[in-house]
Each structure stands twice: as C-alpha cells, then as structure tokens.
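On to subunit A.
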Amino acid sequence: ACGADETGKIRIGIKFDQPGLGFKKSGTYVGFDVDVAKYIAKKLGYSEDEIVWKEAPSKQREAMLQNGDVDMILASYSITDERKKAVSFAGPYFVAGQDLLVRKDDQSINGPEDLNGKRLCSVTGSTSAATVKEKFASEVQLMEQPGYAECATALFSGIVDAVTTDDIILAGLASASRGKLRVVGKPFTQEYYGVGIKKGDTKLAVKINNAIVDMIQDGSWENAVSDNTKGTDYTPDVRYNPPTPNEGEDA
Partner candidate 1 sequence: MSETNNEAVRSRTTHEQRSLQDASSERKLAPLVPAAEDPNRALVELTHVEKHFGDLHVLKDINLRVTKGEVLVVVGPSGSGKSTMCRTINRLETIDSGDIRIDGKPLPQEGKELANLRAEVGMVFQSFNLFANKTILDNVTLAPIKVRHMPKKEAEDLAMDLLARVGVDSQAAKMPSQLSGGQQQRVAIARALAMRPKVMLFDEPTSALDPEMVNEVLDVMVELAHEGMTMICVTHEMGFARKAADRIVFMANGQILEENTPEEFFEHPKTERAKDFLSKILTH
Partner candidate 2 sequence: MNGFLQLFSQYDVLGAFLVNIELTLWSALFSMILGVILVVMRISPISSLRVVAGAYVELFKNLPLTIIMVFMVLGAYAQLKLSFSDTFATNFFWLAVTGLSLYTAAFVCESLRSGINTVPIGQAEAARALGLGFMQSATEIILPQAFRGSVAPLGNTLIALLKNSTVAAAASVSTETSSLMSQMIEFRPDVIIQIFLIFAFGYVILIIPIGMLTTYLSNKLAVRR
C-alpha cells in the first residue's frame, strides 16, 4: 500500500498472522493459503515476484475487494450467502471444519461433547466458541483472546483445556508447537474456503477454478497441505477434500 509500483502485478490479500495458513516470516510469506495463491497466480500468468501481498484482516476483507485494493483474497475466507451479497467467490479450494486443539498428553478430550466443565479458548469476535457451547457442551467456560497464539499459550500453561477454530488453522498451530499440541481430528462443521474476488467477475472465477483443479490434479495441493501441517498427524476431512471448485461461475 505504501506507494510500491503495482502496475502489471497481482495483489492478493492473505492473513499475515496465522501460522500454517498465511504468515509473514523473514520478509516472505508462508502457509497453505499462500501456496494456493502462488499457484493460482502462476496459472494467471504472474511470476512470484509479480505478486503484491496485502494483509486482509477478517473484518476488512469485503471492503478491500469492493474498493479494488486487492484482486483476490485467500484468507481462510468461508463462502457464505451473507458474504456473497457483497463479493463473489471462486473455489472452494479447501473444506475446513471446526475442530479442537488440545495438549498432546490430554486424552480426556476427543470431541466437542467432552468439553463440559472444561475451558475453551477462541479469538475475540469469532462465533466458533459459541457454536460449541450451544450445540455440544453447555457447561463449557469460554475465554476470548485477540489471537490464536494467545490461546495456544494459554493452552500450554494449562489455564484452558482446548482451543477451537478451523482444523487447518489448528494444524498450523500444532505444527509450530514443537510437538506439544495435537488436533483432535473430528471436525464438526464444514467451512468452504473460497477465493474472494470482486462481485460478478465470473471470468476470473472460471480461471481460478481451473487453476485449483489443476493444482489438485498435479499433486501440488496435497503437497501444500502436508508441507504446512508438518509434524502433526493431521489430515483434512476426506469426506469433503479435495473439493470441487465450482463457485462463482454463473453470474
């Protein structure tokens, strides 16, 4: 945003602060979203140094697309009807599910139902914790933190027993935890991660969908998943993954 020359480049919004998905590290960007974005960009005809990465915090994603600040967004962006009123999606490129992250040695939690009387951490403003409390465990105590790292730290030190959010994010956390945390591995919702684009841009959606199909077919998708969840025995929910990208093609 700070005056860098952006002509002839593609601007992609990602998260900068989610290890495993989108994370800024030593001036480069790593994570599953980043890998998918790079692949798509390549298929669209942009080399890696023709990508301008922009931070797309959750609450600003729609606005960034509408203003034309970015050309597309890959930032754990779930496809919902509400959002489709403002923007269009391509994809999905991944189907995540809400899951739980627990301490490795803690065998007492094997699903959301086990959380009664336990303590659960989620980030401020997300609804995932509320879902657990409403649907699975009414006795759970909730703690809100500004970021997942804080939640994970709290989990480390024992003041909470589980962290909840999408499994791929949890897997990223677990992979950075030096083997001290594990993902439970029983996702209990489905989140279809899409590529956010400007509303009504069906041409771009088709191109992106084709790129995603290619990515799944040539094995890069598999590699990207396993690269970014190294050190955990996480596998994406096979019932839905890899997904069939068909969003946004009809205007």
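Rule of thumb we're sticking to: a residue touches a chain if its C-beta (ideal position, glycine included) is under 8 Å from a C-beta of that chain, and two chains touch if they have at least 3 such contacts; residues count from 1.
As a selection rule, all candidates are chains of the complex that A comes from, given by their letters.
Owing to the predicted nature of the structure, the values given are computational and were not obtained by experimental measurement.
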Worksheet item: Which numbered chain among 1 or 2 touches subunit A in this complex, counting any copy?
Response: 2
Worksheet, complete the sentence: subunit A residues touching candidate 2 in their complex are 119, 124-125, 141-146, 150, 153-154, 156-159
